[in-house]
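Take this structure, written in structure tokens, and hold onto it; I'll ask about it next.
Heads up, one of the protein chains got dropped from this complex, but the rest are sitting where they should.
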Amino acid sequence: MQKVRGLVIKRAGELLSDGTVTRVLGYKCGDFFYDVTPAFFESADQLSDLEYGSFCGANLSKYLINACKDQKEGKILVLLKPCDTYSFNQLLTEHRIDRDKIYVIGVGCKGMLDIEKLKAMGFKGITKVLDNGDELDIKTIYGDKKCKRADALLEKCVCCKGKDFKAFDEVIDVEEPGEKGADRFEGVALLENMTSEERFAFWNNELSKCIRCNACRNVCPACSCMKCVFDNPVSGAAGKVNSNSFEEKMFHIIRAFHVAGRCTDCGECSRVCPQGIPLHLLNRKFIKDIDELYGDYQAGEEVGSRAPLVNFTFDDAEPSIVHERGNE
Amino acid sequence: MQVNENAKEWKPLIVAFCCNWCSYAGADLAGTSRLSYPADVKIIRVPCSCRVNPMFILKAFEKGADGVIMCGCHPGDCHYSTGNYYARRRMTLLFSMLDYLGIDRKRTRVEWVSAAEGQKFSLVMNDFAKTITELGENVKLGDIRCKK
Amino acid sequence: MYTIEKSKLSDLFGAISASCELYLPVKKAGQNNFTKYEAGTEYCDELKTVKSPKDMFFPQSENIVSFEKTDGKIKVTPDTIPTEKTVVFGVRACDVASFDVLDRVFLSEPADSFYKARRENCTVVATACSEPEESCFCSVFGIDPSEPKADVATWFVGEKLYWKALTEKGEELTKAVASVLTEENADGTVEAEKAKIKEIVKNLPLASLSLDGWDGDATEAKFDAPEWEKLSASCLGCGACTFVCPTCQCYDIRDYDTGHGIQRYRCWDSCMYNDFTMMAHGTPRPSQLQRFRQRFMHKLVYFPANNDGMYSCVGCGRCVNKCPISMNIAKVIKAFGGDKS
Partner (left out) sequence: MQRIGVFVCWCGSNIAATVDVAKVVESVKGEPGVCFAQDYQYMCSEAGQQLIINAIHEHKLTGIVVCSCSPRMHEATFRKTAEKAGINPYMVEIANIREHCSWIHKDKDEATEKAVILARAAIAKVNLNAPLQPGESAVTKRALIIGGGIAGIQSALDIADAGYKVDIVERSATIGGKMAQLDKTFPTLDCAACILTPKMVEAAQHPNITLYTYSEVESVKGFVGNFDVKIKKKARFVDENKCTGCAVCTTKCPSRKGGNEFNCNLDNRGAVYIPFAQAVPNVAVIDSTRCLHFKTGKCGLCEKVCSAGAIKFDQQDEIIEEKYGAIVVATGFQISDVTKFDEFQYTKHPDVITSLELERIMNAAGPTKGTLLRMSNKEHPKDIVFVQCVGSRDNTARGKCYCSKICCMYTAKHAMLIREKYPDVNVHVFYIDVRTPGKNFDEFYRRAVEQYNVDYIKGMVGKVYENENGRLTVQAVDLLADRRIMLETDMVVLAAAIEPSSGVKDIASMLTASIDTNNFLTEAHPKLRPVESPTAGVFLSGVCQGPKDIPETVSQAGAAAVKVVGLLAKDKLVTNPCTATPNELMCNGCSSCERVCPYGAIDYVEKEVNDHGKREVRRLARVNSALCQGCGACTVACPSGAMDLKGFSNRQIMAEVDAICK
């Protein structure tokens, strides 16, 4: 990915210099290899800080909402990975961003890494992670370690949507076209096959960790409301905290419902959750249900497509199907 | 949940959202025809089943409802032509999600009841109330602060 | 000095929990958090819990008063002040230091009676950090992770836990659990461990952070600095940093309609939220830049200004690990030139 980084910096520099764009929305390197921060770069000389490596999992498309609204002149160059382009299209569909103000460089990706997974493997004090093909060299304050790259992929990359860009002005990619990832519904199916009591225990355990920091909501490109119902004192659902198990569930059910049919499964919610709650399992449940009941639908595949929850057919399944299928 | 002080017997609390044009009128007809169903069922009138926000249903559970049922016009007969089709998708997905979280799936239901189906309204409510009574008190989806 | 075999920790926890509630780091659904001990609960020896132990004294939400209307009159019932004796085990030096920060807020007059009761009823057993991590920078705030200053200090060395009471409360607890501890002169072992830790801490990547220029008088110099715009540009406005932070102490007070009355409770709030300190006219900090600046200025300028120079950051590094976009106080300090290396 070092090669892609070089090409991106070069091309972004050119586009800034010739005035095609006035800002570049990319990633800025941090103190360690894993702590890159999304950032705007406004001149070619700032680009030396631009990072594009194995920890650039963040989906930058949501930043475009605010960037399109500010009064700054010129176009915004944004770096989008193949999976990020779905969110980008979904935002266009919902009129949240202005295509004319944006220049999209699609950047190739071979799967991004999850620092939390590395830590869970027991690596302590990680200061540097070197990408060495299928293997990772991990430098820590307690010595050098190794692990398989595939074992450290972000959940969203394990279930990669494929390497096709659904929106771009140009593409920078040196990676070989890759395969699609694992079946993303495996985790959902596993839960579906449990008994009702087991599922209840599973979610109680997971959701009770929620600290209601709203990171999942604030990072979500589909959660782009001007004011969230959970922040609105007159909505009847406002709350700042999970005071009990009901609130934990209410927040996550409603959030998943509000993005159902609009969620591109970008996986950001799970990536950012400080408590490691597998929130993607909620979104994927809706996606799986929608696919099974109303036909395959991938949000963000196509600009302007009609989301399944603002659509219907005369012979849709009846709600009783829920009561009739699967385990009790 | 309500506790009947004298009998010390648990009675379920059931909230029914009924569309003004069909099911609410169906409930009226059940009344006119003196077709009884348990008093545990309390009806809230909405203009159309598509007005029922999943939040209302969760709110009812939060505050202590033991079962929530939504009734609308039969598909194809919506007063607003398409409302119940949207409602059908919304409720299917919501119920599926509640089931996925391990919450008793039988605590929620959708029924299509026309203005002429007083008998069906009564049968549906009797059956739903029976189901909820069998399931017992809703403990999985309520706010503990609302318990008396 | 006392010791106990690591393999016999459950005896120790059993002994502690016999007379009071014990909280300790426990891994649940993959995450390490302070959790109430029950027989069979396993201690998690990972360096950091996701949430700090601050909700031992300042829970994320707590009921304070309830109102009920009967016969046209409103009955007001304050919630009871907690009286349970508690012990929290496995608190790291940084988190112990954070209690001093919280005390400044909640124990200064008028003292917060809920906080005060919980704090007084609790005995803190700290544990030295044998393997500090790359995100740690407590030394920048003068905290020594090899020598935590709590009621009891402990060290894990080899197969043993070393136990030393530092306060009267600590002595009391030691007495109560003496039956499972072994008295042992192990000063040498512990000193060696301390020296080892100190050496690691010296060489941590963030140890070179410098707080020069950050003090109670820095408002004018820092407030309008151009750095804030760049630093805050990618902030999502979530509360992850605030809620994992051991020193953040802002809260909101809300009412909940229970159907039979009103339950008033207080809960953590985050200055990063766009509805923080919302008033009738709106919010005093309408932009994320202002909210972002508030959080760091509070920790590094306003708090020291009001608290004899005490910073409201203890360098635990949780925000370094947990911020969704990897923006944190260390990056802020560095952006203002605070790096000695």
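When the chains are written out, they are named A, B and C in that same order, and each has its own residue count from 1.
Operating definition for what follows: a contact is a pair of C-beta atoms (placed from the backbone, for glycine too) under 8 Å apart; a residue touches a chain by one contact, two chains touch by 3 or more.
Note that the structure is predicted; figures quoted are calculated from it, not measured.
In terms of the touch definition stated at the top, the absent chain reaches A, B, C within the entire complex. One of B:Val52, B:Val124 or B:Leu141 touches the chain omitted from the figure, and that residue is B:Val52. For subunit B, the residues in touch with the chain missing from this view are 13, 15, 20, 24-25, 27-32, 34-37, 39, 42-48, 50-56, 59-60, 63-65, 76-77, 79-83, 86, 90, 122, 146. On the side of subunit A, the interface with the absent chain consists of residues 69, 93-96, 224-229, 232, 234-236, 258-259, 306-307, 309-311, using the contact rule stated above. Touching the omitted chain from subunit C are residues 69, 71-72, 257, 259-260, 281-283, 286.
Everything that follows uses one rule, which is that only the chains that are shown with their structure count from here on.
For chain pairs A-B and B-C, the one joined by more C-beta pairs in contact is A-B. Centre-to-centre separation of subunit A and subunit C, using mean CA positions: 30 Å. Chain centres here are Cα means. That of subunit B falls 46 Å from that of subunit C. Annotation for subunit C: residues touching 2 or more other chains are 256.
Shared contact sites, meaning residues of subunit B that touch two or more other chains, fall at 143, 145. Chain contact summary for the complex, subunit A toward subunit C: residues 30-32, 34-40, 58, 63, 120, 124-127, 140-142, 205-206, 208-209, 211-215, 217-219, 231, 239-243, 268, 271-272, 274-277. Contacts from subunit C toward subunit A in the complex involve residues 28-31, 33, 47, 50-51, 60-61, 131-135, 200, 203-206, 230, 233-234, 236-240, 242-244, 252, 254, 256, 265, 267-270, 273-275, 320, 322, 324-328, 330-331, 334.
For subunit B in complex with subunit C, the touching residues are 63-64, 143, 145-146, 148.
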